[in-house]
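A single protein chain has been omitted from the complex, and every remaining protein chain is retained in its original position.
What follows is chain A.
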């Protein structure tokens, strides 16, 4: 599970719900291949993934609705393999092959 592929990338699933999908072209589920190492050669973590999503995946210009002060906006829950990211080290959690990362907004209404 934890080994990166030969080309150094890892395949993960990223999901958006609770209205957050509106910021990602109404895509609720993405299969992504991301670099196994970040800009500094450290193992890819959630902080890197969030930057990656902002820079390469998100088309909506309203980045501040997803990220605030370099981290996920308060009010957006992050579940790593269904577990609250607070149990997993928040944005320092090092992503592994096959991980499922879910971003759920609590900010939108019905």
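Quick note on the criterion: contacts are C-beta pairs under 8 Å (C-beta built on N, C-alpha and C of every residue); 3 or more make two chains touch, one makes a residue touch a chain; residues count from 1.
Everything that follows uses one rule, which is that contacts and distances are computed from a predicted model.
Here one chain is missing from view; checked against "DNA-directed RNA polymerase subunit", "Serine/threonine-protein phosphatase", "Cytoplasmic tRNA 2-thiolation protein 1" or "Dynactin subunit 5", UniProt names that protein "Cytoplasmic tRNA 2-thiolation protein 1". Considering A:27, A:60 or A:86, the position touching the chain not shown turns out to be A:86 (whole complex). In the full complex, chain A contacts the hidden chain through residues 17-19, 22, 65, 73-75, 77, 79, 82-84, 86-89, 93, 102, 104-110.
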